[in-house]
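With one protein chain removed, the remaining protein chains of the complex are shown where they sit.
Coming up: chain A.
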């Protein structure tokens, strides 16, 4: 694989994109999980599919735009979806979680119609759903690099605000933190990272890369910083092991990445259990 890596551009694209999303997806995932917003990632990945479908349809029906990368329209839909979710959460104040199935089913419903109209049920679509080692273009790789850098800078700049908002919204407000703006900024970043991750992990499994590494880290970590560090380490391991095995086994990387993340999760649960038993023995 190492030789092939230097030989084939497509492998470089997939590997570099994978490494980048292996950092930012779990990084944002930590805040998503502790704020109990895990399902938002699912809703946004489905609305991203609508954007991809719309792009495929436009490519077919309108001449002159077949050079478009579907990832851009996917990102645009994801961001609009994120803003819509925030709106809907205000409309249904007492049933905030309703916003998620509305956007999720709306996204997939519109998406399936657009895909049919574009006669797009083919291998292309398969790679959007479950990821691909071959489909990442150099162009997309640069886009993902740019988004990753922006997200990392913003998280570092607003770390204390994001942390205080996640821990205690009321306290954040008394500390003069503008919760609404920070939250909007955050959800837009999530939308962009989901659209970026889609080509490698696939739409149906993006949310797993944001939540599974965090689910493992939370079992082990004592502090919030440690949770972030471990989540990124687990996410990165999942992506690398997943991509390599995907290449060798000729199966979609979405599957191998998620299975690796699940294995890490099982190990972290077992680790915690063994640790607790030892502690009990020590007490007795």
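By our rule, a residue touches a chain if its C-beta (ideal position, glycine included) is under 8 Å from a C-beta of that chain, and two chains touch if they have at least 3 such contacts; residues count from 1.
By our rule, contacts and distances are computed from a predicted model.
J.: Identify the UniProt protein name of the omitted chain, choosing among "Zinc transport system ATP-binding protein AdcC", "Sugar transporter", "Circularly permuted ATP-grasp superfamily protein" or "Paraquat-inducible protein A".
T.: Not shown, but named in UniProt as "Zinc transport system ATP-binding protein AdcC".
J.: May I ask which residue of A:17, A:227 or A:246 touches the chain that does not appear here?
T.: Per the contact definition at the top, the residue touching the missing chain is A:227.
J.: Pick from A:10, A:126 or A:163: which residue touches the chain that isn't shown?
T.: Once the missing chain is taken into account, the touching residue is A:163.
J.: For the chain left off this view, which of A:134, A:149, A:175 or A:278 is in contact with it?
T.: Of the listed residues, the one touching the omitted chain is A:175.
J.: Which parts of chain A are in contact with the chain that was left out?
T.: Residues 34, 36, 157, 159-161, 163-164, 166-168, 170-177, 217-218, 221-227 of chain A touch the chain that is not shown.
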